[in-house]
Structure formats: C-alpha cells, structure tokens
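Every protein chain but one is kept in place in this view of the complex.
Labels run A and B following the written order; every chain starts at residue 1.
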Amino acid sequence: MLTRFFLMGLDRKAGLVLTVLALLAVLVPVMTLIVPEGSPWHVSIFTVSLLGKYLCFALLALALDLVWGYVGILSLGHAAFFALGGYAMGMYLMRQIGPRGVYGNPILPDFMVFLNWKELPWYWLGFDHFWFAAIMVLVVPGALAFAFGWFAFRSRVTGVYLSIITQALTFALLLAFFRNDMGFGGNNGLTDFKEILGYDIQAPGTRVGLFLATIAALALSYMIASGIIASKLGKVLVAVRDTESRVRFLGYNTESYKLFAWTLSACMAGVAGALYVPQVGIINPSEFAPASSIEAVIWVAVGGRGTLAGAILGAVLVNFGKSYFTGALPEFWLFALGGLFVLVTLFLPKGLLGLWAQLTARLPNAKGPNAKGKNAPNGNTADQKGM
Amino acid sequence: MSAEDTLLYLDGVSVSFDGFRALNNLSLTMMPGEMRAIIGPNGAGKTTMMDVITGKTRPDHGTILFEGETDLTKLREASIANLGIGRKFQRPTVFEPHSVWDNLELALKAPRSPLKTLTYAISREDRARIEDILDITRLSPKRDRLAGSLSHGEKQWLEIGMLLAQDPKLLLVDEPVAGMTDAETEQTARLLCDIAGKHSVIVVEHDMSFVRALGVKVTVLAEGSVLAEGSLDSVSANQQVIDVYLGR
C-alpha cells in the first residue's frame, strides 16, 4: 500500500526532482572527499555545508508550499516550527559536549553554569539520547502546530487573520526564547557543538554525511508531499483551498483535513531545522523572527506556489542570491529581497515554474494548451480567490 | 403534526440578520420520498431556509429535525451532509481547479475521514457510478476538462451530478435550471422526477414551466414564512400569491 502511495505521486516532475537530488547525493561527496583539493572539480567542505543549508531551506519551503500552495494557509510562522526542530537538535548537540565545555561541567551546558543553575531543567532530560531528540524534532513542532491548528481551524480563523496570528505565534516564541530563564541559552542560543552521534561535527566526513541526510530527508518529504497531493486527500485539500465551505457541504470535515496537512507540514519544518543546526553550528532566537518566516514565503512564491518543485527551486535560488549579495553588495540585498516580493506578486503570480509552463505552452508543438497536469499552476482566477 | 415519520421537520424557525427577519416563524414538513417545489419572490428567504437546514446559518429560534429525531440546529455542516442531506447552490459552486471527473469523485459517497481518503483507491463500482453520472449529465466528453473552464450551464449540470454522486436522502436544489436551455430544463425536470422516488427533493425555482413540469406540491414563501401550500394550480389561483409574486 505504501509503495502504491509513493508511486501515485511519481509524475515526470517528481522524477526530475528526485534525479537531481540523487545526482547531488553522488557527485558532491565524490567531488569533496575523493577529488583532490587542487582540482577545479573539487568542492570545498564549506560549499557542502552551504549547499546543505540551502537544502534545509528547501525543505522548509516544501513544508510551507504544502500548506500555502495546496491548502491556502499562508503561514507567517513556519520559521517557528523550523526553529523548534532546530532547538531540539541543538539540545542534543549541547548534551554531547559533555565535560568539554568552558566550565567543564559534565551535565550542565555552559550557559546554565554561567547562570548558576544547579540542575538540568526537566525539559532537558532525555536529550542526551539521539533517538529521543530525533523524536522531539517531530513531536515538538507537530504538537504545537496541532494545538494551534486545532483551535484556529475549529473556530474557522482563515485568510489574513490566520496569517497574522501565526505571525503573533512566532513573535511570542521569539520573545520567550530571548529570555534567559527559559533555559535555552537566551540571546546566544545554543552553539559550540562538538560532535554528533560520536562523530566530530567539523570533520569533512560528518559534513558530507549531514549533507546526504538532508538530501534524503528532502527526497522523502518530497515523495510524501507529492503522494499526498496526488491522492484523493490532496484533491480534498485543494478543494478546501478554493472553496472550503462547499467541501463541508459534501460532508468532509475540513478542519481535520487542514489540521492533518498543517501538522505534517510543521513536522517537516522541524526536520529541516534539525538538519540545519548541525550544519551551521548554531541556533538562536533570531530564527523565530517573523521576518524569517516571511522570507520563506517568498522562496515559495518565487519558485511557484502549489508546485512543490517550485518551492525547492525558489529556496535554493533566493538563498544563493542572498549569499552572493550579502557578500558582494550588502546594502543591496534588502532592496533586492524587497523588490523580489513586489515583482513576484505583481508580475509572476505563478512563480518561475508557472512562467516556464506558460512559455512551453506557447510553443506550437508543446503538449496542447493547459496540459492537464493535476492542479497545474497555470489554472485560472479561482486560484487567486483562494489566496 | 408530529415529527415522527417525517424526513424533515421545521417548526417556528426564525432567522434575523442585523434586525432584518429573513425567516419568520417558518414551519414546513417533508415526508420520505416526497418532492416539493418552493417558489416565492426574491428575498423571500428560500436560500436562507436551505442555509438553515444545512447548518450554514444558525436559526435564532425554532426546531429542525431530520428523520424525526436528529436536531440539525446543533450540528456542523459536514455532519449534516453526512446524515444524507445534499445541496446544490444557487450560484453553481464546483471545484474549479479540479477536472470534472475529480469533482464527481470527491462528491461520490465514500468514507470522508482524512486517513480513508489518503488511502482511497477507486473501485470498479465507483468508476462505473461516475461514468453513469457523466452520461446522465452529458458531461462525458468533458470529463478531463477543468471544472473552472465549464460554461455556466455545464457547471449547473456538474453540480447536479455531484449531488447524485453524493446519493443523499434529501436533496436541496436551489434554482437548478437558471442558465439552461428549454430542452435542458425539461431534461432536468425529468431527472429530478426520476430521483424523487428513492429520495426526497426540495427544489427552489422561479421558472414556472419547470415547476409545472415537476407536477408536485408547491410551497409559496414570502417574507420568511409560508404564504400558501398546495398544487401549482391552487396556489396560482390564490389572490395573496398573485399579489406578492405571480402577478408582478
């Protein structure tokens, strides 16, 4: 049954995405670990981590696209789930430092010793085990999303209102995590990690391993997402996006559908955060900033909302641009990002993939107008109504 | 009249919007298998009545019972639909980004929980049923078209098809023939009469020839309550009805 589920989502687009990911998974390790350093084909370990970071963002974008593109929930708080997953992983990495911290306390992380804490708070217990942290990476964002969604969807908060309260949610978490007595390192967050699963976190082998894990997580999430979209459940979700009340009159309990997609999406975002933290080496409250959530939205919009592949493409492209500009023209970056928001919404409502679909559709020997791809991005005004 | 063996029982139902009474002490009963036509001037409260039955609007007062026992005023839309009450909206609403086939598949009677839909695989019977409905609604050639690209009349048909696919006990049909040709109107009337044996149907329509073609009991609504009830001929002869509606 599971295979059928995954096969259902396997269309040409999915094949392309998975092929690209597989190629990356083969080429990057080879070019880093085997190709000698002097060679033009060598990829530095720094680049690997950078790519890994982009792919974490791509996973976050994918999660966001699942709810925004297919269910019409514009979350301005997805960074919260990302950061929560990141903190869960960060807590595990903190515990792995053991007595190697500055204060040499075998149990307490440095910042707790600094705050004169005597004991590990209860919510840190268990995080010395990887399996526990791994479960928490899913459970914490998932539970928060479930609780939030359960209230919000039942009381039929929709549209802009929902967006604004998701923003309030992440803002409240931002303020909370800045507090020292929350026990998450306050302002500085969690950092100075030493090893993961016993491997030195700085070693090239570990880095490549983390990169591969990110690719695997992204590929799996992509398959889950496209499997869902292709299923009848996915069709219900799209119907909910555009005409929720009509779906109710067919007897579907739309709240539980939304809750399902929303919680799943939060879990995916949590995984993205968990993979992000060991690769960048730090997690701090600024990840909760409303601006990070909105930035993730623009990745999806650039690539093309409601296309899954577009989310990945957008996340990688925008972040590549960000890395480039913040290095070369730091002043320019915010202009560019701001401009991107405006231009994409005004001129590219379907994103790059939508543009691509339009261009290919114009070509005389393309597969006929509106090639009937399911939920093709070049739908019609109905889409905008759902926005 | 007792509620016991009725399919639908409305008693003293009132709804007001910001002080305006859209339904005013409305009472109405439907027997299983019955078909009823509802007419009345614009703003009489016909659509509002359907809203109240299907849970879209909560009444301020009054009782609404389904099958003599289930209190509809306490339930949410989805639960009411799952009891077996289907609805076609006055303004045709179909799932525009989906194909005609998918629209019917979504409406088709089947388990409605997320897990069940996630693992749903269309069975041979379901496929046959959809094919059937496509034939009835003559949408077969357009089965793969996106519903959003259909004409107004085609959307009407598709929504009727969805209603059939739902296979409800009670069908609430709001102005089904608006935008249809005369021939199609006739065909719709026949279709509804076919259904009526096994299901109960409430049809709201302004098209008198259509109502006549149905040949069923007619309820005239005005200003939120029942003005007259009976055969079309008897209500058309009613002076009050002529004054508020027909005579205009």
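Criterion: a contact is a pair of C-beta atoms (placed from the backbone, for glycine too) under 8 Å apart; a residue touches a chain by one contact, two chains touch by 3 or more.
One rule holds in what follows: contacts and distances are computed from a predicted model.
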Listed names "Urea ABC transporter permease subunit UrtB", "Tryptophan synthase alpha chain", "Cytochrome c oxidase subunit 1" or "Xanthine dehydrogenase family protein subunit M", matching UniProt entry of the absent chain: "Urea ABC transporter permease subunit UrtB"
Identified contact with the non-displayed chain, of A:V102, A:L115, A:V160 or A:A216: A:V160
Touching residue (missing chain; options A:A176, A:L197 or A:A216): A:A176
Sole contact to the chain not displayed, among A:Q202, A:T345 or A:Q358: A:T345
Residue numbers in chain A that touch the chain omitted from display: 74, 148, 151-152, 154-161, 163-165, 167-169, 171-172, 175-176, 178-179, 290, 294, 297-298, 301, 331, 334-335, 337-342, 344-346, 349, 384, 387
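We adopt the following convention: only the chains that are shown with their structure count from here on.
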Chain A and chain B, separation of their C-alpha mean positions in angstrom: 44
Interface residues, chain A side, partner chain B - complex: 1, 4-5, 228, 231-233, 235-236, 238-239, 242-243, 245-254, 256-257, 260, 370, 372, 375, 379-383
Complex contacts: residues of chain B adjacent to chain A: 54, 56, 76-79, 81-82, 86-87, 89, 93-99, 102, 105-107, 112-114, 117-121, 144, 146, 148-149, 162, 166
